[in-house]
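Complex shown without one protein chain; remaining protein chains in place.
Moving on to subunit A:
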Amino acid sequence: MNADGTIFARKIRKSFGPKTVLKDVDLEIASGEICCIIGPSGSGKSTLLRCINGLETVDSGILKVNGDDFGYYETDTAYHALPPKKLAQQRTRVGMVFQQFNLFPNMTARDNVMAGPVLVKRADKRQSAKQAQELLTSVGLGAFGDRYPAELSGGQQQRVAIARSLAMDPEIILFDEPTSALDPEKVGEVLGVMKELAKKGMTMVVVTHEMGFAREVADSLIFMDEGNVVERGDAREVLTNPKEPRTQAFLEQVL
């Protein structure tokens, strides 16, 4: 069976020093699924997301991304860390969009978008420039390719960052609170791009506080608190009829 675009996790544990951030988290995301993760800050939702593309390593548990053990290979007795090259290869298949955009300030918008294909995949420059232009156009920034990040608004930077992730042609794209650092009036333009993206069948995992986006776009919703997945289910179902009291309390606060 083709497992491209799937994420599977069982009993994931992660601690930072004495603090356990993820407590036996299970996760199952199908190819093409749009999954939103919500929860109070410090609930472990960002950490979970960061584990999925190796920005954090899990302490124990099973984590399969695109059907492969992520960052490690399994033997009879242990998981062994993959060599950097293999890990990098796995990472190219999982895009990441950060809260703080993290565009490279020393590169133009176009060069940012081309960075992955040209520097990592050694793709043809001309071809990549053309692809970058198409991607920038698709996020509404076709005329901004020559600008540097410092000359773009937050919303524009985040859209470039999305284009940069897409340039690697990943099966999965992760969003870590993509609109939390934006001016309120810029949130809509980024969510708009993400909604368009959702129609294209790519697996999306979105850590967000935008309940409206979750309701409108997400297939599934996960509510996390204190390192546990408290509730999961159909997005609209969870948002309208939360079963767990903790979910109810949280949603009452934010809605």
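Just so we're on the same page, a contact is a pair of C-beta atoms (placed from the backbone, for glycine too) under 8 Å apart; a residue touches a chain by one contact, two chains touch by 3 or more; residues count from 1.
Following the convention adopted for this analysis, contacts and distances are computed from a predicted model.
A chain of this complex does not appear here, and its UniProt-recorded name among "Ferritin-like domain-containing protein", "Tryptophan synthase beta chain", "Amino acid ABC transporter permease" or "Stage V sporulation protein AD" is "Amino acid ABC transporter permease". Taking the complete complex into account, A:106 is the one of A:2, A:41, A:75 or A:106 that touches the chain left out. Of A:7, A:82 or A:96, it is A:96 that touches the chain left out of the display.
By the touch criterion stated above, the residues of subunit A touching the omitted chain are 53-55, 84-85, 88-89, 91-92, 94-96, 98, 100, 102-106, 108, 115-116, 119-120, 126, 129-130, 133-134, 137, 142-148, 150-151, 164-165, 168.
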